[in-house]
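The complex appears here without one of its protein chains, the remainder shown in place.
For chain A:
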Amino acid sequence: MDRNQQRPRSSILDSLGEELIGILTPVSICMFTVVLLVCLLNSDPSSSSSFSSIATAAYSETDSDSPWDKLLGAFLNSLVFVAAITVATFLLVLLFYLRCVTFLKLYMGFSALVVLANLGGEISILLIDRFRFPIDSLTFSILLFNFSVVGVFAVFMSRFSILITQGYLVVIGVLVAYFFTMLPEWTTWVLLVALALYDLAAVLLPVGPLRLLVEMAISRDEDIPALVYEARPVIRDDSRLVQRRVWREQRSNVNDDDVENNVVRAEEEEEQRSEEISVPLIDSSSSSSSRPETFLEGIGLGASGAIKLGLGDFIFYSVLVGRAAMYDLMTVYACYLAIIAGLGVTLMLLSVYQKALPALPVSIMLGVVFYFLARLFLEVFVVQCSSNLVMF
């Protein structure tokens, strides 16, 4: 095993691909699973009228309303939802400011349990029902119990197997995203755009709650209390990495949290949606690094600071793709490419600006634009080509 033992990293390209893949893979897996669930479980796309949650509190869409009514109703719904998210995020900032660490951590564990047990159970029952799988209730409850409790451990404990924690975070993202795809159609699209704008405001404005949170976390050298997906750090120089890991450990552990809204049937979480760099916290201990290393660390994709993506980003990307899947698979492909492109652009901006950036706006805007372009123009074109046997 003498690969790369003596040769130092000569360019950023050696590890950039690995870092990007580390974040693109879980996002793709999440989106793919949501599309799969949507295709398997949704035989009747127009039957979502009886679904109630906080996102439909102001207005419930029915099939008989005019488009203008639906649009207005969707605006009202999104307004209510974004207001609820803002209040909850400010509450989170307040609690973090008052250092209620245990409470936030307990709350995060509790919401993970609710999502995994409640939503996970309901979705598995839907799947069992759909496929008429002859499993008995005793086995099912044991499996569900196991799954949820280990998931709570994975999310709650700070030093757990990286792969299993990542897997459970992706599963939580999938479950919440599937739940959100059951909202009425117009509400979903307007909500996505509204959340993209909210994310932009919350992370970049000086008064935005997410920016306050990131600044507090950086000044205190703590981890942000939220369900955040952290890609596995790429090991470049082992001794320094071990030092870093141990050094980070001694501060307060990851105390995660989510923002919970009161939903009528089930609860959903809203996590932070900011990418952040943990490199500034750690750079001071490695002043003797060689130039390529410092350069890499400087752009935030360095060995210690793995890329972090909030779980809310996973969820809303998957909601967009899931909703596109309800129309046709062609829109799914278009939206998937748009979202991945947006994520790439966001990561590039991250390397340029080196501060926490909102991951939602670029991807969601591209995704929404591509969805409507595909639906209105591309589909007509492809159908005409196929029916005239020009292109299949």
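In this section, a contact is a pair of C-beta atoms (placed from the backbone, for glycine too) under 8 Å apart; a residue touches a chain by one contact, two chains touch by 3 or more; residues count from 1.
Operating definition for what follows: contacts and distances are computed from a predicted model.
Its record in UniProt calls the unshown chain "Gamma-secretase subunit PEN-2", which is the match among "Vacuolar protein sorting-associated protein 35", "Gamma-secretase subunit PEN-2", "Histidine-containing phosphotransfer protein" or "Palmitoyltransferase". When you scan A:I142, A:L337, A:V352 or A:V383 for touch with the missing chain, the hit is A:I142. The omitted chain makes contact with just one of the residues A:L40, A:V87 or A:I128: A:I128. For chain A, the residues touching the absent chain in the complete assembly are 1, 3-5, 15, 18, 21-22, 47-48, 50-52, 121-122, 125-126, 128-129, 132-140, 142, 145-147, 149-150, 153, 159-164, 179, 182, 232-239, 241-242, 245-246, 265-266.
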